[in-house]
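I have placed the structure first, in the form of structure tokens, so that the comments after it can refer back to it.
Heads up, one of the protein chains got dropped from this complex, but the rest are sitting where they should.
A and B are the chain letters, set down in written order, and residue numbers restart from 1 in every chain.
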Amino acid sequence: MEGLSRHYGPVVALDRLDLTLQPGELVALLGPSGCGKTTTLRLLAGLEDADTGYISVGGKDITRLSAAKRDMGMVFQAYSLFPHMTVRQNVAFGLRLRRVSAAQRDKRAIEMLDLVGLATQADRYPHQISGGQQQRVALARALAIEPQVLLLDEPLSALDAKVRAQLRDQIRRIQLEVGITTLFVTHDQEEALAIADRVGVMREGRLEQLAPPTEVYSRPATAFVAEFVGLSNRLTGEVRGGEVTVRGCTLPLVERDVPDGQVVALVRPEAVTLASHTAPEPGPLVGTVIAVTFLGATSRVTVDLGDTTVLAQLSTSDASALPAGSRVTLTIRPDPVLVSASSEPAAAADEEA
Amino acid sequence: MAVATTTKTGARPSRSGRRPSVPAWVGTVPFFAYVAVFLLLPTGIVVVDALKNPNGSWAFSNISELGNPLVRGYFIGSLKLCLLSSVSGAVFGAILAYAVASGNPDGVVRRLYISASGVLAQFGGVTLAFAFLVLIGPVGLLFHASWYYDFPWGIGLIYTYFQIPLMVLVFLPAIDGLKVQWREASENLGSSAWQYWRYVGGPLLAPAFLGATLLLFANALSAFATIQAWENQIAYIVPQQISTALSSEVGLSNVNVADLLALGMVILVAIVMTGYALLQRRAARWLR
Partner (left out) sequence: MAAVTSLGETPIAPPARRPRGMQARRRRRLNAFRYVVFTVFGLFFILPLLAMARFSLEGATLGSWSLSGWRQIASYQNTGIPPLLSAIEITLELAVITCVVTLVLLVPTMIWIRLRVQWLARTVEFLCLLPLTIPAIVLVVGLGPIYNRIQHYSLSALMLFWVYVILALPYAYRALAAGLSAIDVTTLAEAARSLGASWFSVIVRVIAPNMWQAILNALLLTAALVLGEFTIAYLLLYTNLQEELYAISRNTPNASVVFSTSTAALLFAFALLLILSYVGRRRRGRG
């Protein structure tokens, strides 16, 4: 799709968006609420009209096609299934509309339910199965009609954390197995990074970066992406001759051509190394540990440098040696960093808790 | 802040643990007493008297009197009128409810129509009959409807006037309960608007619609004032016959007729309301 714009009165939801999906790939659209990712999806589905631009699938222009005639399967965030039909009937619904014979319908429905692992629940009603199971049925229903594109609108947002992780992997597995081109919208960066072939980070109706997950994470194209995807420390520094000096550490830059001057450097917590201040090789920076947040295998340590705080990420065993109150020295690993010239507003990293 | 130790609503411990415990349900006694005397007792009297002879002895065979052609005639009259007004009220009310539901949820129009429905649903009775009288009666301002005094058409129209708002009030929540995702999912899977209503929207709304129709039916069944003001010389429906029986001077025997008819009404309404309750439960499961 290209050149897509959508206004709601004075509010611009999409601003000349261009996006191409390769066959068989899963693209995740990631961004804070209101960034336009859902609008993009719905435009693709035909549930909303674009003000400008057009959309084509497989070389065919479908911009003026009604939603019913576009060959897409969609999974919604909630209330996907029809409550008055059984699971089987739900999955077979699209086929029924296409006048497939009852026997064929049934066969295909069971096939799809097998794919998502719910063939045993075929005769239950939606209110009798769990949220995660409902979404799997919704997936089966969308795939039953063999669409060209699969659209997923934050399908996991309404589920518990544990179910979310399981289902996410399952969706990816099925998507690869079927080989269907997929657009997956989410505000959860972990989800996007985990399952996508490419991640599109959006903000205020524009695509900030569209690249494989590793690239989005380690080589963010803009400050917004850097701050939205993963955590970043904002530290003042000075650029000279293609490098930036932050608190005594010299770091290479992601972009070669940043003019000299004062900047704010975005440093990943993993790039910050801590050591007790009594250790043999003290780093250039000194600070005090304020808090340690236990995250499982790793822990995040908040260190006070006097004029600012810095987040560092360490393995939990290392972090346990540095409880709150200990004096530590810090080193910043020389990974390329992104800098921004002025204080750009920090990305709203979560609209959800 | 003065703390009272007794209340108007009956004895209950004012400070727990200070007195020997009085069971909490004692506090509901006033309510139950009131309801018992003014609701259950009269109903009981009606039922009991309906099954008794004028001289006071039991006569369960009185029930068969309900099959008496004269009595049957009134019930049929009631049924005709109720059927007409409830079906037309339901159909038109559903259309109106859909129009209201598909608009701005906070808009002026919606609020206006809901308030209006609240008022007009109660606006039966004497005044409504008068309003229609001057609109399409013999000296009608709009025109004179020759069928105005025909039963059940003239009175049916008047009944419909308050049935439609009631339908809007009762059915609107059901339409609101139709999640937009169902429409979108249906379309996404390839349905046309007609197919959506046929396979998804329609079936989902059906229990609520039927339930609401039953409610309208019960509502019409109990109505009395409107038809009395419309035409009080001839009795068409059961309530009017009850009224005649009550005000007749003939004495005790007629009291039993009134009781019998009342009993018949109660049974009928109870059946209808049970149907309504069952359908409501189904509708609530899907649409909430």
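We take it that a residue touches a chain if its C-beta (ideal position, glycine included) is under 8 Å from a C-beta of that chain, and two chains touch if they have at least 3 such contacts.
Bear in mind the structure is a predicted one, so any value in this text is a computation, not a measurement.
Only one of B:87, B:145, B:206 or B:269 touches the chain withheld from this view, namely B:269.
Interface note: of B:70, B:139 or B:234, the residue touching the hidden chain in the full complex is B:139.
Seen across the whole complex, the unshown chain contacts chain B at 1, 3-5, 7-9, 12-15, 24-25, 27-28, 30-32, 34-35, 38-39, 41-46, 92, 95-96, 99, 102-103, 109, 111-116, 118-120, 122-128, 130-135, 139-142, 161, 164-165, 169, 172-173, 176, 218, 221-222, 224-225, 228-229, 232, 239, 242-243, 246-247, 255, 258-259, 262, 265-266, 269-270, 273.
Where chain A meets the omitted chain, the residues involved are 1-3, 5, 16, 18-23, 46-59, 61, 63-67, 148-149, 181.
Please note the rule applied: only the chains that are shown with their structure count from here on.
For chain A in complex with chain B, the residues that touch the partner chain are 45-47, 66-69, 72-74, 76, 78-80, 82-84, 93-94, 96-98, 127, 138, 141-142, 145. Touching chain A in their complex are the following residues of chain B: 179, 181-182, 184-192, 195, 199-200, 203-204, 285-286.
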